[in-house]
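Note that one protein chain of the assembly has been removed; the remaining protein chains are unaltered in position.
== chain A ==
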């Protein structure tokens, strides 16, 4: 058994996998671990010497797919990729197609990773910093987000497209990224001060968005299961509207809502409009 560690880094894994493939090493003979102890063992005597005799050709499309699937955090993260690579390199292309058991798992991981990038684009919430602080930190917007897969580095470019010259940062409990209006600064370990700025930003204008959220909701159509399906509960904690959700569901369920209007509007005085001539 060959024990390896690639420090959850795709380029390292690819180099290791290329050597293994060159020596014709069966996926059952190799294991990528994720702990520091296995790391010590692995570097010492894990990988065979030299590139090996077998020259494998694989479609370029496969490499792109492996790179995407490598961002998936989960069991057998790197072993699975090698098994797919090994089978395709030996002529079995079904290993990368949905339908095949292994191919389906590969495609499922790709889908999860893509979906998580989409969640980042959707559910990141920036807080604008007040002018004085913005000048001091050279930052306009800060956000804290918790992605389930390693997508922050590749998926954050989206915000540079959206936000023009604004300077922003996104902190997570693992990595972090900062943009100064021109360049990205990605850190595999998020600096603690970034995290602190993002989590403790003061937001005096937060009420506008909460007001909009309350009023665009139609209580006559309350359907919290559909909400949960599209916006999983794990994101609510970092969304300003998160704490409102159970309250709005509760109000709608109490039977006070027989029509779509929010209670606050119903309580205000109304105004009928008279038309003199038409």
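Just so we're on the same page, a residue touches a chain if its C-beta (ideal position, glycine included) is under 8 Å from a C-beta of that chain, and two chains touch if they have at least 3 such contacts; residues count from 1.
To be clear about the criterion, contacts and distances are computed from a predicted model.
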{"item": "Chain left out of the displayed complex - its UniProt protein name, from \"Cytochrome C oxidase subunit III\", \"DNA modification/repair radical SAM protein\", \"Anti-sigma factor antagonist\" or \"ATP-binding cassette domain-containing protein\"", "value": "\"DNA modification/repair radical SAM protein\""}
{"item": "Residue touching the undisplayed chain, where the options are A:82, A:126 or A:197", "value": "A:126"}
{"item": "Residues belonging to chain A that touch the chain removed from view", "value": "93-94, 97-101, 104, 118, 121-128, 141, 143, 158-166, 181-182, 205, 207-209, 211-227, 229-231, 239, 241, 245, 248-249, 252, 255, 258-262, 264-266, 268-275, 278"}
